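A single protein chain has been omitted from the complex, and every remaining protein chain is retained in its original position.
Read from first to last, the chains carry the letters A, B and C; within each, the first residue is number 1.
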């Protein structure tokens, strides 16, 4: 602990008002040199808003910020960068059209004779990314890499920019264990160098693993700051939720495998996913496990027709069907909650209400608008069951906090009452309370007879709800675990085994 | 061998222009000339490009209907150097005379003046408030026809232009602008309309009729070009006078060229076409029949 | 529905105010501006002219609003007007009735819309370039039909569409108001409006949600082609002739301007056809001021530019925001400070 040293950054009385909502109400935050400070809270508690106020992305309505004792007031992220505050915002905020190297060095490119030196930029990039276990071509456009890779690049950029403070808003949401480990080793190095680090996440184990202190927000107010060495997970959860999280580890109803629903034979697409066979039954949850880039997302997209398959056939209840585009999939009562909620999920300027009924309306057709009463009923029901925090159903969905957007997307598909629901990283960015809620929800849906395919990087979660787990590696199915075989250990083993086999 | 001649036309912005193109093609065909036609879409830069391409191609002569008077020196010099004679059609240019062989044009100022003179005679000293429909702002016919008309009525204190607005040489703008004139001044207070081309006059005639007035009687109408539709209007007494701008500029130009090539006859620098005045006294129906197939 | 009406009114309030101001300007330069009389069996007056002369732009901006809502733009409408007008004229001149001519013109307009729509939705060519092709070639096609001349016709039925009246009201006014109402109801009483907005905001998301974005995209270009065709027929009928060279020339810019003055974002998404139509009236009123002012035509463009810049500045999000804050702080003098601050909307900066 580094008590006694003077604070690097201290914020007092930060407030931020949005129409119909007080996002931050007199929030204080103090960061010391060499500490990792976790910022915790439910979805919509105000964490991201606080970050944006500190870094000048939002104009705060009240409050002061002192950096190493000096009052500062950055009005743009450029200024905060110049002050030595590096930030990763919640959604990956990099430019897909620029190359990896250009993204990493935007604004501080190495120059020679006043001209940007590409060769130096690229060698530097390769060197920096090696620390994070990424061996990618720095000269390729960023868009050719997955969200996870982009996330790592964003982190690397922020780290490079942070002279004094590093702020990470849910950096691990789409990362795998290995990447998280690498990230933590980088954080520890920075910590040793005396940086102050703000770490926002909903993974409490990660909080306890890396952080020294935690500040908890609830409804825009600070409800407490704790030394983590002296606190337990339950304390923190209690602080966050204002209540105890009832233990949900209940006896699971045995998987009663229903009739086969969807049969995929030799289904695949050249250069995307190797052909595979998969049968999904009613009332079962098939988990997709694998490392980053193993092809989970691509498999999900293939089945939903986002990227049409170019070989194999699909049978729904024994009848051959076509899955050439999402519209057909929706027509067959499929649903897909995509991984990349910002670009493939939300329709930002439409209201939360409209976002929730969008898929249902699309299935109903253009000329049969849902009745207003029905729409309100649906939207209100899901806002309640999923506990979506919002000022009004009429606010554009992009103003919701990240986790709440995720819940609204889930609501969109639940509203269509699908037979088969594909969830790609359904709990990404969801707080502990809601996390448990969603796991329970998946369980309930399964019991009702729905078939689910869930891709997730969180193995505990997969283990919790899957009745069958398929392990992917290099876009190929390499293993399948059923019943009692399903455990975190076995999944990790299955992934590793394959690796060893290849190495051998 | 057959002659190859390049013809750089401004564009096809009006019926008159289309007629000029048709007539030029006919005249060339009549003489067995291979005519290379280039439409410049109203842009001088395209005309210069076309001229340069003609030169690169090594045509025997060039017909140029310049979109504007200025800016031709350089390219005409190149043509001269390549010994390709250039004949100007319907407008002349601001360049030394030795750079082109001849210009076949009407006198735009003169046309305006004929219109002014006609109106002065027609009114015979009575007071008259005139509204004017100008051509496209900045185009040389608009400038010169305005100037000529003002000259034509300058010695008559009874004639006064009370409103003048551009109608862009088009029929529909002519109608729109006339409508606003009628309302702004009151139909009874307008005694005559001068339009820089017939198309605008035809549009204005409709506006006058819709306002419940009789074009040609309540409001005298004089315009320029002598396109078929204005003769039709004159035949039914809805317009009073038009001044012809012949679309056959190429005929005299090609005659001069052939004479020059045959025996070196150097044509005059300016071959002026006639600016013939047509009034209600002419057999307008017959003129209409005569003109209607000329490609206007 | 009362709720819906109030929302609409709030949405179009800025446009109505601007329209009122510009009309007032007209009144200042020409005191008889608001005088309407019944003359010659028809309503006669400057205000009627604004509505009548605004018809082509108004018609165009019905389709343009939808196209722009999908994040697109249709530069070809002016050329489509010329083609449609030429087709109608050509048909009546060759002896067909006005009904056939109208149907012919509309079919041609729909074909143009289909062409644009296919380029945009299926070949994935950016709308501005895709429609640029037809903008350039279309006028050529129209001239091909008329052979460069003004194709004059005398068919009373067709002329009635552009220059006739019904109960004293010029037909074009009835047509644009009618079509505007039909399309507005058509998109708002069905799910179409929302779905169009969805694909304009985020096509990828919409597609994943199961929306048939391609067919929807083609449809909006079809509507645009349809509107352009009607506008083209009206313009031709107005002067009893199809002027392929000049019909609708540069009118696409006016239509786009009307949509923007109507407060619709060129980046797609939320739209209001009613507001665009008022935008078209605003533009026509500006033209009217210029004509009535009696200033030399050299000044036309400068005046138009300055008035438009003024309108746009007033409409810009930044100025709107500033006005909002001003009003909020004025209203909240009496209120407690926290609530006052709450009224302040976010000046959006992130995400």
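Note that in this section a contact is a pair of C-beta atoms (placed from the backbone, for glycine too) under 8 Å apart; a residue touches a chain by one contact, two chains touch by 3 or more.
As a convention for this text, contacts and distances are computed from a predicted model.
**Student:** Looking at UniProt, which of "Sugar ABC transporter permease YjfF", "Pyruvate synthase subunit beta", "Acyl-CoA dehydrogenase family protein" or "Dissimilatory sulfite reductase alpha subunit" names the chain that isn't shown?
**Tutor:** The correct option from "Sugar ABC transporter permease YjfF", "Pyruvate synthase subunit beta", "Acyl-CoA dehydrogenase family protein" or "Dissimilatory sulfite reductase alpha subunit" is "Sugar ABC transporter permease YjfF", the UniProt name of the unshown chain.
**Student:** Mind giving the shown chains that are in contact with the missing chain?
**Tutor:** A, B, C
**Student:** Can you work out which residue in C:29, C:47 or C:137 touches the chain that's missing from view?
**Tutor:** Residue touching the chain left out of view: C:137.
**Student:** Which candidate, C:14, C:54 or C:72, sits in contact with the chain we can't see?
**Tutor:** C:72
**Student:** Which is it among A:144, A:185 or A:392 that touches the chain not included here?
**Tutor:** Only one of A:144, A:185 or A:392 touches the chain omitted from view, namely A:144.
**Student:** Counting contacts across the full complex, list the positions on subunit A that touch the omitted chain.
**Tutor:** Within subunit A, the residues touching the omitted chain are 57, 76-78, 81, 87, 89, 93-99, 102-103, 106-107, 109, 111, 114-116, 139-141, 143-144, 157, 161, 269-272, 301, 306-308.
**Student:** Against the chain that's been left off, what residues of subunit C make contact? List them.
**Tutor:** 70-73, 120, 123-130, 132-144, 147-148, 203-204, 207, 217, 253, 256-257, 260, 265-267, 298-306, 308-309, 312-313, 316-319, 349-351
**Student:** Even though one chain is hidden, which residues of subunit B still touch it in the full complex?
**Tutor:** 6, 9, 11-12, 18, 21, 35-39, 41-46, 48-50, 52-58, 68-74, 78, 82, 94, 136-140, 142-143
By definition in this document, only the chains that are shown with their structure count from here on.
**Student:** Tell me which of A-C and B-C has more C-beta pairs in contact.
**Tutor:** Pair with more contacting C-beta pairs, A-C versus B-C: A-C.
**Student:** Using only Cα atoms to place each chain's centre, name the chain farthest from subunit B.
**Tutor:** So the chain farthest away from subunit B turns out to be A.
**Student:** CA centre of subunit A versus CA centre of subunit B: separation in Å?
**Tutor:** 71
**Student:** What whole-number Å value describes the gap between the mean CA coordinates of subunit A and subunit C?
**Tutor:** 43
**Student:** Using Cα averages as centroids, what's the distance between subunit B and subunit C in whole Å?
**Tutor:** 35
**Student:** Using the touch rule from the top of the page, what residues of subunit C touch 2 or more other chains?
**Tutor:** Nothing qualifies.
**Student:** Give the list of subunit B residues in touch with subunit C in this complex.
**Tutor:** Against subunit C, subunit B makes touches at 12-15, 17-19, 21, 134, 137, 163-166, 168, 170-173, 175-177, 179-180, 183-184, 199, 202-203, 206, 210-212, 229, 295-296.
**Student:** State the interface residues of subunit C toward subunit A in the complex, per the touch definition above.
**Tutor:** Going through subunit C, the ones touching subunit A are 189-192, 194-195, 197-198, 201-202, 204-212, 216, 269-270, 338, 341-347, 349-351.
**Student:** Flag every residue of subunit C that touches subunit B in the complex, lowest number first.
**Tutor:** 30, 32, 39-40, 42, 44-46, 49, 53, 143, 147-150, 152, 163, 235, 238-241, 243, 245-247, 288, 291-292, 294, 296-298, 300
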